[in-house]
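Only one structure is covered here, and it is reproduced in the block below.
For this view, one protein chain was removed and the others were kept in their places.
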């Protein structure tokens, strides 16, 4: 549990908050690349960390991430004209480029120097891995963008999506690093035979892997109390959750938390497609969740993409505004009969099950009333790291300037029960915390 | 009028408030029995006194009324599994029985005693008179359930319903003990002849009786300023409103207020079906109104039940979520032409007329701006009793532990104008404040 003070410190990320300042020292996803049109297409509204912003691509193809308010009298530049290398307010024709410079101020006499005083707040922005990333601190030195593996691969090897969620970003992220819940939330109903479950339960399969996952469903169901190991590294934390497998074996599921708002899923066996997510606060009671899947060995097939779009693995089925079809206001279309007979929740989709439970915790979960146990060690370590980083205000977080530290992997493994997490990782990835940066040239 | 301080004291009933504490010392209706399904059926959400709760029936048929939040990390147990004598959270499988004991805590190692520390808030619950009653004070000694007459009769003799109302519970209850409003709100339009009114106005009939009510409509219309008498008794207050009838007669309408949130309607003549209501706050700006009709002499007929379900007497016509069809957001489908020609309000239904006027007072009426007159004596007495009881904090309210004091009746009577209320009651019910407990064995 946390004190109310620390819960607020952890969860409030608007302008002027300490957690907000921490997040602003990192490049964070602010949109899918697919959302932004071609040169001079209409600007798109995005709200990030409580700030109403606009995203637009100018005539030369550059992308701007700017304040939505015209500095003249506060008109919304969303209604503006994106033309001739700038965004022009339709109220009085003031015009700004992607860097926030005022290009034209026609309501001023020709000899005026007023224009030089006028700036529109603009944030640096980059495209990588199918996402648009923004850096929302105007004052800080601009670091290089983190080298997540999925951003280093050809487009054919990655698939990205996003979804809206009606709760604070932290409890949603905590759901991803708490891999103990797999033994329940995403499982078949208890009445379903575990052997049959692998075949009968596409949801459980989706939560575990893209392929057959017979043994894994059984191991996860049979051991609901995995043993957690946490290994800190330069970009975040590696979590290992160990469950009893067959004989003397342990089934490891390893997860990466990457500062400040990413987590990688623990499912992938060698060769399988990997999944990760980033949680970007819209405001303190809602967030956008960016989900990226990548396969370093082969392209994502169109069959896989179709499954992801229909809600598979941790991709959600969403409408054209990226709002999930199964959501809080329709109780996720819960089917109580299905819950009784087939699935643990009666809710279709791994991503939707996660959303249901995370939103059900309330807009901002009250962590002063929690009762944490052994399987919550990962969450506790995550909170400690984030709170300490937020309280080091002024100090630039080291991870922000270590882009290479982000080239990591994680996933599932089966090993003899005497082998440590570090050794399991070294065997699987060649590095104790999953660093695979040497495969890519900087 | 009340001071703003006393208005808040009277109307705020959430956790930690003085009025909330008072209400929690009584058994109060929290649902209709029909709302809760059979063993292991899905849990139902109920919000009572500002607390989000769940109601569920376990495998053995026992009913639980429990906190909606899992004590682990605050997930909503509504999405939980009701199975094998307990409600299991789908996040990590924690399981609780109807008494709040933790039956299973699978994310903990086998040798852990952590489970013994974990409790889910659970409140005692009973079924009586077609209602589910809860007792929302975990610390107080549990009293016996109040012996309202309708809870002592066979099911065939009673009819219950509920409706949602968008205002504070107190002003709604005050509408029921203020019987002066019958001369207006529920009457035919002034242009309608009083003699013809009984025949032509089903609404006025519904407000007065199930049967012919010719004289009563006339007496009520002709004397809009009834004289009020208040007789306190162990369970609450008896109100008598005396109007001029024919000759030297007085038409008495008597009402019971029963601590802390019940009132009985004043209409019934001997043999007629009686009606009562309980107002249970959902939060301070909305309440559930439970309406119960009973006839101690004969079963309720199916024709009567059909009328009640269609909105008759003080039963409302509601949708499948118990929300009235004629409600604030559609202006109660007021028909101004009907208001001009036929009914005083142009709104169909006694219950809907009451709701219209009570909700029109605002979410919480500002009693510091009132101007109370002679016919508001009942309301004044009610407020005095409730405020004094709320301020006696710590002291258990005597009525809460006197279940027999609730077996009372009231209704209409015609008597010579020199006869007092106490004598009218003794003549009609054998007791000065309507106590009929001797008819039922404890």
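Letters A and B mark the chains as written, and numbering starts fresh at 1 in each.
FYI, a residue touches a chain if its C-beta (ideal position, glycine included) is under 8 Å from a C-beta of that chain, and two chains touch if they have at least 3 such contacts.
On a predicted model such as this, the values are computed, not experimentally measured, just so you know.
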item: Selected residue (touches chain absent from view) among B:334, B:387, B:419 or B:436; value: B:334
item: Per the touch definition above, residue among B:369, B:384, B:417 or B:439 touching the missing chain; value: B:369
item: Sole residue of B:138, B:330, B:360 or B:438 that reaches the chain not shown, by the stated touch rule; value: B:360
item: Full-complex contact with the absent chain, from B:184, B:269, B:322 or B:440; value: B:184
item: Contacts of chain A with the absent chain, listed as residue ranges; value: 41-42, 69, 71-76, 78-79, 81, 83, 89-93, 105-109, 112, 114, 117-118
item: Residue ranges of chain B at the interface with the undisplayed chain; value: 180-181, 183-185, 190, 224-225, 332, 334, 336, 339-340, 344-345, 347, 353, 356-357, 360-362, 365-366, 369-376
